[in-house]
Each structure stands twice: as structure tokens, then as C-alpha cells.
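Taking it in order: structure first as C-alpha cells, then the write-up.
The complex is shown incomplete by one protein chain, all other protein chains being positioned as in the whole.
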Amino acid sequence: MNGSRTLDVAHLPDIGFGDRSPLRWGMLAMIAIEGAGFALLAATYLYLRSRVPHWPPGVPPPSLLYGTLNLGMILLSAVPNEITKRASRRMDSAIAVSGLAICIVWALVLCAIRFLEFGALNVNYDTNAYGSIVWFLLGYHTTHLITDVADSMVLLWFALRGPLDGHRMVDITENAVYWYFVIAAWIPVYLLIYVAPRIV
Amino acid sequence: MSADPQPAQPTALDRERTELGATWAETPGWMGWLSAVDHKTIGRRFILTAIAFFALGGLLAVLMRLQLARPEQRLVDADLYNQLFTMHGSTMMFLFAVPVMEGLGIAMVPLMVGARAIAFPRLVAFGYWMFLFGGLFLWISFALNIGPDNGWFSYVPLAGPAYGAGKRADVWAQMITFTELSGLVVATSIIVTIFKYRAPGMSLDRMPIFAWSELVTAGMILIAMPAVMVASTALILDRLIATHFFNQAEGGDPLLWQHLFWFFGHPEVYIIFLPAQGMMSTLIQTFTGRPIYGYIALVLSLVSTGFIAFGLWVHHMFATGLPQVGESFFTAASMMIAIPSGLQIFCWIASIWRGRIQWKTPMLYALAYFFVFLVGGLTGVMLAAVSLDLQVHDTFFVVAHFHYVLIGGSIFPLFGALHYWFPKLTGRMLSERLGVIAFTLLFIGFNLTFFPMHQLGLLGMPRRVYTYPAGLGWEGLNLLATAGGALMALAVITYAINVVWALRRGTHAAANPWNAGTLEWATASPPPAYNFHPVLVVRGRDSVWTDPDPITVIGLSCARREVLITRVVDANLDHRFESPTPSIWPFITAIATSILFIGSIFTPWAVVWGSIPVAIGLIGWFWPGSKSAPQEPTGAVIRERLA
Partner (left out) sequence: MNMQSMLAPAGLQAAAIERLWWIFLIVTSLVFVAVIVALVAAIVRRNRDGGPSDRAAFRGVAAAVIATAVTLIGLITVDAFTARKLASLETDDRMVVNITGRQWWWDIEYQHPLPSMRVRTANELRLPVGRVVQINLQSADVIHSFWVPALHGKRDVIPGHANEIWLKADTPGRYRGQCAEFCGLQHAHMALTVIVEPQDKFAEWIAAQRQLGPSDASEQAARGRQIVERGPCSTCHTVRGTDAGGRVGPDLTHVSARQTIAAGTLPTSRENLRKWIDNPQHVKPGVRMPALGLSRDDIDAVVAYLGGTQ
């Protein structure tokens, strides 16, 4: 098979950021999957709501403090997240790594607040279907929170251990993209759990 | 493109191929067997394992047919029969149909888009192990008499905590988690392979239709499978920790289960159907010797079917008493989806009209589709009408319908496609004679088994009954169906004999024994581990036919597992990427995940403790430097270590 013409690719770089990276597309697929999961849980919440005259049935709505605190903190976390993402995009190791560390600490604080949030829901998962879906929704988001913290910590460890090359930088960028999804997913979940029961 | 290369500089290319062979080789020994990441290896494993489950599921069907051959028989008691139809449906749907379609995708898509590897090969390996372990979990439970017995759809409250004693329903629900996770990770890899790994110049509108069908299917999987995972998780929660999702006494609703399940369940059958449509286009193109008529229409049909499929699910619930207005929407949607399917059929007929038929076994299967699937599609139109559905829903009429569409629409093309791609994947040709015999037995046996079931439904025989009384006119038809079942079993056995014989004694296959036009036929049968050397540049559709002297790629390393990453729409060059090497960690992670899944049907704490081994597995998996030791610095190494 000797083509008379050839295409030389030796000059091509061996990493690509953003949508040039296969990892970005894998991340988008995962966001589609998890997004579908959230959407279905939201639909379940609304379906159960349509089956009863009063909502929440038999219990007061969740208290607003920790959930709203979480909302504020998670929205603010976009700042260190974006800084980290941009730093890794331009291969600035010092800022990328310290940014990642700050994001991890921030996320751990969010986990602590989330723990308190569960206690302030004013309903248990086995009280009624309303309690079950609220806990499932909150638990689903919490799972994302915890797994993101865990994989960020592992990523930080790998980055510190070295080599801190282009591949690692792509990883840090995509990790930040995933965190954006975790932030974005919280908004409708917050609205459903905390706001919807109050506006009837 | 000639079958064998005639290089002008044989020595250089051959040296490169030898080096590539060593670079891309799997590790030897049983460790190597567990660490495999070659997509052709994993694809073959998926297909073989899926076919093994198909045979097991078929055996169950034979038992069911024996029990139903005569009225009020006591061959199989009620409890066992309920397990049989549950295991039959669950095995066929979750352990055979979807995995085999994915397996063919894993094996063939990288080849037909001209890539050296699949995206995320370790993820695909992990997906295989999860599939295997999930299937073993289900079947071992069945053997231990804790297998599920509430149907493949596991309706509540029957499967709920109040009426579903023991762990049977939990086994079913967790098997779902195994298989859906497997499906999701494989779908992700297929999407990324299709988007980023295509050969330079293979813009999306030059991509083979089978790849399109796998792309649409993978997209559907991403949205549909979370639905059943949410449902099965909610079921386990209701059963294990007393949540009330489906408990009407505390605000839950049994119908919620049906909505969640069928929101997955309807797209699921299209997930099984669409790759087979891609196979049909492939087979008809090759065996008429001309590019398929209506490429754009066929692609649009696949895409639109993929979308519309999500709008049909309520047609499984027409008898539940939902408001009539809502049901009318689903009637209209369920009928309208026949239009893209019909469009494909018309394009294929046009293709046949314009080409010269090669009368080979794969083409026979493709032609049989028209007879079999069409019947099923038309009974589907009947079922879409609410009034009619109210009579035939949950009767053997529906059993006839879905076997006609699934077997006619998916299994016949699949058997044809397996026959067609067998030489590429194994390097041997299957026997034509045995192929024709198996086909004939299957065609006759299938119709004999399932056509009488239409009549049984009209005469009032419901589904999922372990026996029936005499005197209602059902006896003769049931006996006929059982006889047909025996012929189907013979057909499958014949096919299996063909495979075994071919692997030992079959003619060695050339690179392109069918004189087909797509890229997988531009390399040896079976392909070397690195698929292509050189990688080819694509300048049109069916480039094996249209571009006999293609531009070739130079500059990819032979010492590392380099793949070429291109851009999503037009496949322009982007960068070089190093494909991950074999690793035992996907296997270990799969073991750890299985322990977590199985443990969590006994105690919720398993999720917490079980996640530790999973985390360890993942860390090993992603441990940096586990790619091939870099000969040259990779990327821009910033520094070796911080501080």
C-alpha cells in the first residue's frame, strides 16, 4: 500500500485542551448521563407533588439556612475553579496546583455544610414519599460532591508527585469542567427542595 | 484497494509494522489476558459472552414452550415458570441484545473509521468485566434459587418490600446497575471514538452508516439508562431502608415505577434496533455492490428515530387509566415513528433495485428482515391504537409483536452481520452451506413459533401464565409454537457448529472477501493489533471502492501507542495522543465495584466501605506513568516535581 502522496503528522502536538481533547468529550458524555439522572429525579419530585393536595405533606418545608449557605458558597466556588482552569490551560503549574488545593478545601467546607443540611430537612427519608425524594435528590448531588472532592485530592497528589506535564494539566482542566457541572446541578436541586415547597 | 499491500519500499514498512506489532501487543499470560485493552479483543469477548447468554436465555424459552405445549401441564411449577420468563426476558434484553450490539460497535467502529484504537480502552475493558460479573451474579443467583421472579420489568408493588420476599427483586435491581454501568461506559467510549478518532478527512458525512447507528444508539444510552438506574435504585431503597417512592400509603405511587421504567424501556428496544438498522445498510450496500441509496435520508432516519423513541413510553401504560388526551399524544408519536423506519425500508428497496445481488448468507438475513420486521412493525401500529391495545395488551399478541420486531429487526440483521464480519474478526470464512441451512431453519422456525401467538392473543390468552385451561381454543396453537421453538433451537445450534468448524478448518480470509467498500476491509483479516499501518487519509465515502490509492499518514511513532486525534465535524488533523497500555486495574476495579454492588443489597453501609477498594482500583488505573515509558519527553513537561 504505497500511496504516492503522504501526510506528515510528526509536527502535531501531543496534547489538546478543551474540545480538542477526547477527555473533554468523555466529560461531556458523563455530564449528559448525570444530567439525565438529575432531570429524572426532578421529574419524580414533580410527579409525586402532583399526587397530593398539600406539599410538603404533613411536615414543614426544609429550613433555609444551610441550603442557602451552600448555594452561596458553591456559586462562589466558581471563582477559584475558573482560576485553576485557566492556569492549567496556560500550563502555569504554581497557580494550577495551589488553585486545585484551594478548590479542595472549599469543597470540603461544602461537604461539612451539606452534612448539616441533611439534619435540617425536617423530614426523614422513611417518613413519606416526599421525604424519600428529597433525600434522594440531595443524596445524589452529595455523591457528586464527595466523588469530586475525592478525585480532586487524588489529582492533586499526582500533580505534586509529578511529572506535571501537559496530560496532567488537561486532567486539571477537565476536573474543573466537572466541578462546573456540580455547581450548575445544585441550582435546580436547591430550587426544588427549598423554594418550591414555599411558593405552593 | 488490493487485498495485500505491494509496498514500493517493503523493508521500511515491514520493519515499522514489526515494531508496531511489539508496541501494541497485549501482555502475555493470564495476567495479560485480564489486562487486555485491544478493542478487537474486548469486542470479541463482548460478542462471545453475549451469545453465551443468548443460548442460556434460549434454553429457558425452550423450557417455557415445553410447559405451555399442553394445557394444565405440571412440568414446571408456577414458581419456576415465573423465574423462567423473568430470567428469559432479563437475559435477552440486558445480557444479550444490548451487549452484543455494543460488542460489535467496540470491535468494528474503530476499524471502520480508520482508527488504531478505541477511545478510553481501559474503560471499555472495565465495561466488559462489569457486564460479565453482572450476568454471572444474575445466573448464579438463579441457580441458588434466589433469582428474580417478577418479570423483566419488575412491577411494584409485587417487587416491592411488601410482596417481594427475600432478595430476588434486589438481585434483579442490582443486575440492572451492573449492566447499565457497562452500557454507559461503552457508549461513552464509542461516542468519543466516533467524534475524535476518525481518520483524517473522514468528515461526518463520509462516515459509514453503521458508525452513525452506533453513535445515535450511544447517545440514546446516555439518556435512557439513567432512568432505569434511578428506578432500580429507588426500588432497592424502598426494599432496604424503607423509603416510600412506590408506596401509595405514604404518598408514593406504583405508577411512578412504570413511568421511570418505560421511559428507559422504550428507548431500550430502539437501542437494540438502531445498530441493526446500521447493519442492514451495511449488508445491503456490500451485497448489491453499490453505495447505499439515500445516505442522508438513512442518517436522518436514525437520528430522528433516536429522538422520537423517547416520546413513546406511555404506550406501555395505556391500560392504567391515564387521561385520554395524554394517551392520544402517545398514539400519534408511536405511529409516527413508523415513518423514519419506513423511509429506511424504502431506501433499501431502492438500493436493491439499483444493484446486483450477491446471494450470500448475510444477504439472506437482510432480505428476511423485510418479511419479519415488517409484520412486527405493522402489529406495532396496531398496538399504538389505544382502543385496540386495550384488548391485546398483555396477551400473546404483544409477545408475537415484540419478537417479530426484535428478532426480525435486530437478530436477523445481527446474524447476517456476524456472518459478514466473522472473517474480519477471526481471519476465517464461515461455511456458506451451513450458513444457508441455519438461516432456513431460523426463518421457518421463527415464523412457526411466533405467528400463532398473534391468534392466541386475539383468542384471549394473557402473558406470563404458567399454564392455561383446555377448551378455549389455545391448545393447538401452543403446540405449534413449541414445535417452531425446536426448529429455532436447531438453527442456533447449526450456526454454532458453523462457527466452531470455521475457527478450526475454515478457509483463511483475505482482507476483503466480500469486496466491500468501507475502511475495515482495507486491512488484514484479522487486523494487526494496531489496525492500520499506514493510517489512511479519507477523501470520500466508501473509500475502499472510491479511493484505491489513498494518501497515507506518516510521522506517527512506532515505539509508542500513538493515535491520531482529529476534529469532530470535518476530521481535520488535531493532535497525536498516546493510547493507554494494558492494565490489570480495570479488572481489579470491576471486582471491587461488584463487591460494592452486591453488598449494597444487604446493607447500605456497603456503599461506604465498598467505595474504598473501588477508590484504590481507580487510583491504580489512573496512576501516572502507566502509559508506555516515554522515549521522548511527552507534551510540555513543566517540571519533574514541585519544590
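Chains here go by letter, A and B, matching the order in which they are written, and residues are numbered from 1 within each.
Just so we're on the same page, contacts are C-beta pairs under 8 Å (C-beta built on N, C-alpha and C of every residue); 3 or more make two chains touch, one makes a residue touch a chain.
Here the structure is a predicted model, which means the values were calculated and not measured.
Novice: Which chains here touch the chain that is missing from view?
Specialist: Taking every chain of the complex into account, the missing one touches B.
Novice: In the complete assembly, which of B:129, B:178, B:293 or B:313 touches the absent chain?
Specialist: In the complete complex, the chain left out is touched by residue B:293.
Novice: One chain is left out of this view; which of B:77, B:432 or B:549 touches it in the full complex?
Specialist: Residue touching the absent chain, from the options given: B:77.
Novice: Of B:32, B:166, B:326 or B:473, which one is in contact with the hidden chain?
Specialist: Of all options in B:32, B:166, B:326 or B:473, contact with the hidden chain holds for B:473.
Novice: Could you tell me which of B:102, B:180, B:214 or B:253 touches the chain that is not displayed?
Specialist: B:253
Novice: Touching the absent chain in the whole complex: find that residue among B:302, B:386, B:429 or B:516.
Specialist: Checking the options B:302, B:386, B:429 or B:516, the one contacting the hidden chain is B:386.
Novice: Identify the residues of chain B touching the omitted chain, counting contacts across the whole complex.
Specialist: So the residues of chain B touching the unseen chain are 77-79, 82, 150-151, 155, 157-158, 162-163, 248-249, 253-255, 288, 293-294, 297, 319-321, 324, 328, 331-332, 335-336, 338-339, 342-343, 345-347, 349-350, 352-357, 367, 370-371, 374-375, 378-379, 381-382, 385-395, 458-469, 471-473.
Criterion: only the chains that are shown with their structure count from here on.
Novice: Can you list the residues on chain A that touch chain B in the complex?
Specialist: 1-16, 19-20, 22, 25-26, 29-30, 32-34, 36-37, 40-41, 44, 47-48, 51-52, 57, 91, 93-94, 97, 125-133, 135-136, 150-151, 154, 158-169
Novice: Give the list of chain B residues in touch with chain A in this complex.
Specialist: 1-2, 5-9, 13, 119-120, 184, 187-189, 191-192, 195-197, 200, 222-223, 225-227, 229-230, 233-234, 237-238, 241-245, 247, 250-253, 256, 259-260, 263, 534, 537, 549-556, 562, 564-565, 567-568, 573-578, 615, 618-619, 622-625, 633-642
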